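Heads up, one of the protein chains got dropped from this complex, but the rest are sitting where they should.
Chain IDs A and B follow the sequence of writing; residue 1 opens each chain.
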Amino acid sequence: MANLVVFCILAVVILGSALLCVMTKRIMRAATFMLFVLFGVAGLYFLLDYTYLGAAQIAVYAGGVTMIYVFAIQLVSKRTLQGLVERVKCSRMLWGGLVSLVSLVTVVMVFLKNNFILWGGMMPDTEVPMKEIGHALVGSDKYQYVLPFEFISVFLLACIIGGLVVSRKKED
Amino acid sequence: MIYELSYLILLLPLLSFLVLGLAGMKMQHKTAGLIGTCSLSLVTLLSYWTAFAYFTADRVNGIYQTIVPYNFTWLPLGNLHFDMGILLDPISVMMLVVISTVSLMVHIYSFGYMHGEKGFQRYYAFLSLFTMSMLGLVLATNIFQMYMFWELVGVSSYLLIGFYYPLKPAIAASKKAFIVTRFADMFFLVGILTFGYFTDSFSFSFAGDIVMGQGTTPFIEGNIAKAVAAGGFIIPTALVLMFIGGAGKSAMFPLHIWLPDAMEGPTPVSALIHAATMVVAGVFQIARMFPLWIEYAPQAMSIVVWVGVITAFYAAAVACAQSDIKRVLAFSTISQIAFMMVALGVSLPGHHGAVLDNHAQLGYMAGMFHLFTHAMFKACLFLGAGCIIHAVHSNEMALMGGLRKYMPITHITFLISCLAIAGIPFFSGFSSKDEIITACMEYSPVVGWIMTGIAAMTAFYMFRLYYGIFWGTENKEAHAHHTPHEAPLTMTLPLIVLCVITVGVGVYTTIAGFAGWGGSFGSFVSAAGTDYTIHFNTQIAATSTVIAILSICLATYIYKGESQPIADRLYKTFPKLHRAAYKRFYQDEIWQYVTHRIIFRCVSTPIAWFDRHVVDGTFNFLAWGANEGGESLRSWQSGDVRKYAVWFLTGTVALTLILLCI
Partner (left out) sequence: MVPVECYFVLSALLFFIGVFGFVTRRNLIAMLISIELVLNAVDINFAAFNRLLFPGEFEGFFMTLFSIGVSAAESAVAIAIIINVYRNFKSDSVESITNMKG
């Protein structure tokens, strides 16, 4: 019961922040609301007893990615910082809302029509042991993930280099 | 093997064509001309050597062998196969000599005539191409190869007629020549295919099978029997279709219309192509297919005869009224080729067993003989005309007259050739023409007398031409600022050589013919390949000589003087006749009417309308549809990534919903 209450609180926070994030006209505020969404999602992970995931979410997303956004906003949208706003067309809002709503209904319909929901609800109430995760992350056996892990690390490196190359000022 | 170098006869002109055609523009005029002439001299030597070797080789059973030094299958098609090769038999060897001689003369002559012309190298390249094609035509081992070279000859003729391509008449003439001969060649092709379909062969080996049977080795078997079994009309039909092709190339009535216009080309070209070699391709073709004609289509031969007679008469009549000297020569060529056709046509069968009797031999031999002699003296006449045009800068007889003082060599050679074509004894034309008339007389006295009359007309119009050019009033006005002068040695030398041949052949064959000696033309070329001794029929020879002399006298009487009162009076009495003859009896107008009014208007215009509106319309509609579709779709490609997202989402949702509903 306590879980449900927590879930409801988190859901309200996530959805509310997300809505504000996409509705607000100031970029800086959008970034801030995104931060709240990220925290909320981290809370969901904690709720699911995925402590490590929650920690990673906070560290990488809330700590790293948001910082990048903030810096980018400061670099790009100087006017926005001083309270200048972005104009949003009303008809576009309507269209976007309509499309999203229809899609949402469709997706929810698909979810609810499926049978796998019936299997659910047997979540053990224990935290996933960290040791197991560590082994799975760097083990090379079946159901162990060292290869994707390495791949991600190389990928990150590539992206860093790529980002540097793309954003570098061309010396004429 | 003595004939192993014979492939060079075809290869050398081809090489010189390629060299001159590809690299000619980088060369000096002189170099290009020398390359062409040298390669042709080699070809000429090879041809003479081949001819010498061939005619001195031993006969088997008194018959010259058909020799095939090279023959390979080029394109196998089931039962049929297209071959390429070289075939030597009396007529092809004879043609080799004729073509290479005249071509060499023309090459030398062109040094002088084309001196300083723009495109000199191109000219020599085309000459080489033509020579190669013509040699390939006569050496062909099968009808298909012959057809191929036949078309090549047509192309080179087209190129050479249109040599002065900046001039409108030259372009029109080259197109006319190409289209008319091409139209006739269509029939030739149909004939070939009909023949090949029914006999399973394109090869000329039937020549060995049927008439010249004994001793020759057939190299490919044509299944003539199968064609005969399929219906007696098939081979005659095929042959007549082929004859239509030959008639187009040889300018037989009514397909002759291209030849007079072809005179727009350089004069040496007229001498080579439109007098001596290409235009006799039709005659050669008939001679080549002669065994088949005589065996399977003797009745159809009368078509050849009458087409020939009509053409000969028509062309001679027109030649009497022309004022352009090259046109006179062109019509005289048409008329003389018709003589050859008639000669071949009157070789009626009546052969016994596999050996032709004397009569059939005579016509065939006479036709080939006339081909030979005509090539020489007509080339000489054309080259002489070239010298005159070179001196006077015009083709019109009105601007000439009295040239004998200025151009002695041209004058003498022209006179000798005129005497030859008129059929005066001791000149080569006499021997061959007399044989033709003898053969015609034996075929039917009517044809014989008609041909005698045409021979008289020939003498008349040739001497009208001769007097018009070299005698009569000198056109002082035209000569005032430009005195005519004798042509350079490069131009007179070929004239002299050709004249020497004409006189030499004439003197020998005349004496041999009256005395009945062997070793004359008939010893080398005859229908059966046997040694045929020419023996003149004294009566006919005397008659035709007298008639020829009479018409020369008539021409002298009318045209020699300073003024020509009789000609003027005749002209005044029959203005319409003169006008009709001058306009070539409106043949061109008739063709014009038929093609423009009837074919273009009633057939081509509706087809063109259909093509333009229905066919094009369909595709235009498709293009329009695609264009409009693109135009309406292009706004989707907005470059706005958000719109793409919306469309993507819409599509996904739609798909999902569809799957859900299913």
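To be clear about the criterion, contacts are C-beta pairs under 8 Å (C-beta built on N, C-alpha and C of every residue); 3 or more make two chains touch, one makes a residue touch a chain.
Keep in mind that what you see is a predicted model, and the values were worked out from it rather than measured.
Even with one chain removed from view, subunit A keeps its contact list with that chain: residues 1, 3-4, 7, 11, 14-15, 18-19, 21-22, 27, 30-31, 34, 37-38, 41, 44-45, 47-50, 53, 56-57, 60-61, 64-65, 68-69, 72-73, 75-77, 80, 86-88, 92-93, 95-97, 99-101, 103-104, 107-108, 111-112, 116-117, 119-124, 128, 132-133, 136-137, 143, 145, 148-149, 152, 155-156, 158-160, 162-164, 166-167, 169. Interface residues of subunit B with the unshown chain, by the touch rule above, are 633-642, 645-646, 649.
Convention: only the chains that are shown with their structure count from here on.
In the complex of the two chains, the subunit B residues touching subunit A come out as 646, 649-650, 652-653, 656-657, 660.
Touching subunit B in their complex are the following residues of subunit A: 95-96, 99-100, 102-103, 106-107, 109-110, 113.
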